[in-house]
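Structure provided below as structure tokens; questions to follow.
Note that one protein chain is taken out, while the other chains of the complex remain in position.
Every chain is named by a letter (A, B and C) in the order it is written, and numbering of its residues begins at 1.
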């Protein structure tokens, strides 16, 4: 399969790390550490090869990908030697990046997006293209009547005003261009009835939301541990300090709230009750991309004896997210080829806020994912 | 089933907490928090009820159980209100505790132990009795020819000297008395060919080793997390500070080494490789039973980017161990009744150093245990 | 000196722990651990003895002090044995507690407060009485013209409405009754020009604000360490999880903001610059009085190399505050006797948000305090 990945937010840290990594894998300069689809139990024949991926994307900023990669190298996020070795490959990808279109109406913008996607597919003779949103987190949107059905949405898009948030407009454009869509952020994306209708009509799969890269990943193994041991979790409080682009964006209370809700969901659904405590997200510029999360869990054991667990996670967000972006793209492309449509619930393993009424325990999600990938068959 | 639990180290913290808890459960004064066999998925009809358990045991120390329980209450390990309410029940159990016998030969000692077990069974008209070792950790033993077969062992036991460490001598006595045996410590216990031969001959099951109550419990969910995410664990270092009886005992380098090896096994077997780093155990009297463990895990993500996780576990060892002692006793008694013999490998969920070549991931062990318990049938 | 301590918030955790502790010290049942004035370098002859202190106070709640002390014992804040032993002493103090008065105007309320103070002094033939505010934190107040001078304030108090927050009204009443005033909370207290005028007129000293019991105590030694080593602190972020009465109160954004500002002041003033990062306060009921604070400090060393320090403080707020309440009362009573008036700046050692333009390094504050206490002379 000749496969394309179209990134929304293509000049951001996550996107750039994904591109540098995929190019390095193609060139044999690195190993797929952190790539779930490189795990022996997951590496199905149906998935497009790491070396078969082409990259394009939209962004609202300008500046070269190579420059951004150098900044990431200076910050210790990607190795400088890779950026140097991949200079010309990065420039080639740069030629496939486009400035985010802005039409007179959202319908016009969507057409321009879809046009860029079609051109990308033609230019590289791609069998299929997946659109992946790695742009900044949006605030939660208010429900609107036009979200309820495709006909009403089409009408509203043709009128002035913004009936859709950007993440949803990209999903709309992707679907009209025949592309599956993955949302790696907590934004609205394809989660509107009108968009579900469009995806169904076009026979397209989609996935989301909010890549599970750090604190929530830990919750998805620790909460089941407490449950399996029949220990009573009394409180679970967390604070996330982050300084990258997403951190700055999350200073906005709307975006912060969206993210924090997504982060607590796993507890309630795994334990069967909601312990005391909240998850905080704070922006600390000096910390940069090396997010630091601290969680305190108080729990009661036998006869009510109180105990506690605390952990500190110091992870590089982009380096954790990028391999999952490649994983999600590979699996979604194979799912598209295999004819799967609608929300890809078996991909819950990757997300803080997965689609569907799914198990939040990581090991259960792993089994579901493994079965799903195996079922995609193989033979390209 | 009228069932008995015979505790080796019956006046220690773990044993006393187990007894207080079981009596409190029988009296309806507490909930079975921390009891795995109280989990909805585990609570098979075949298991003897919490209220059907009788307690007896051996110890090398004297002093009343009620006194010990008061000390535990003062240290915050069990609630004072329970100790007050259960005063007379504790005195009743006290009447079933015996001083650890010491014969002229180990054979004589074993006979005396078996005699105490038989008498306990008769006195309370018990259907069966399980022996559970919760005494202090022993140093690892040197292999001896007499360990290889039952005939040689019988001969050696009849001669002067100590061919078996205490934990193994109790296993021998338990088997001769027709009792299954569980070792909650890292000591040798039933892990000798001669004892396996004896258990097989008598049709008895046994289980061990080293209850998984804290740091290793966390390893058994965190190591699989790193493996499932295909992240490369570079180092895993841990320190355990503990001040209770077991801590004092572990100052002995032999016992410490036995415990530390048991603690690192999960990493190698789950990850498929051994990261840098060791597990330390230090005795800090002021900490008492509220063990504090700190682990630092360094790992590499995509493109080799270095990150780290650290956690601090502040758990009350006895309060974590006691419900598992009740769980192990209930399951082993039911397994005995159901005719299972030999090492109970499906009980790996409970142990740091389980028997057999088993999966060390907690969720896999949970599934195995669930299936095993369900298979014990029910209907008493 | 026969000395009285009148507590505002007299049935709260801090007040009750202070009373239990002082009674226990008088009865010889405990040592003055945590009492700064018991330090060999601080224990001046001028200070009233621990055994010479009489307690009274106001509170808006009812219920006996002995009951409250039992609750504190159940929560592990004070030893149960002390509460049992001091039963009758606690009842005696109970007889000196009064319900917080509420008059038709604030002037009337102030008169009622002053009346209670005078009666307390007469009843026990006390040489002097200090009023200490340990009530809940108030939101910051808006400046009003009547705060600027005593004449305007007297007029406003006689009119309907609340020109003063409770903490300031108690300060006003204390001063009119000839009593020095200490504010252990971040509330406004005596920090208004009109009240400074009143204190000066009556020749009274006063002190505050916001007892330094945990995270800020650590900041006051760690920030100087970074400064002395010429290391560049890049960010200092903190989260405080607390579940006691003050925690519930701090859910109110106004009170929270007042407290958080008070907590960051030490950094700016010690380092000479304000690093990135904030201090958060979150209410987690299960944590109770055992406050848990986590701080992450990122800093640059030689050649800009980035490093970090994190700490977790698990302290019992009442047990940390109570001895300081006794210290502050003893020193302020002695200062009153020695004729000191106005804001007691040398007491900065005790406060997060001290009065005056003072050094925030703990060791410098210690020296200042030591000199001040020595200067109070002695010989009663």
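As a working rule, contacts are C-beta pairs under 8 Å (C-beta built on N, C-alpha and C of every residue); 3 or more make two chains touch, one makes a residue touch a chain.
Computed from a predicted model, the values in this text were never measured in an experiment.
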item	value
Candidates B:102, B:119 or B:278 - the one touching the absent chain	B:278
Residue among B:105, B:144 or B:312 that touches the chain left out of view	B:312
Residue, one of C:198, C:284, C:316 or C:329, that touches the chain absent here	C:316
Contact set of chain B toward the excluded chain (per top definition)	234-235, 237, 239, 241, 243, 275-278, 280, 282, 284-287, 292, 294, 296, 298, 308, 310, 312
Chain C, residues in touch with the chain not shown (by the definition above)	17, 20-21, 24, 30, 32-36, 38-39, 76-79, 82, 217-218, 221-222, 224-225, 228-232, 290, 300-305, 307-316, 319-320, 322-323, 361-364, 366
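We take it that only the chains that are shown with their structure count from here on.
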item	value
Sequence positions of chain C contacting 2 or more other chains	312
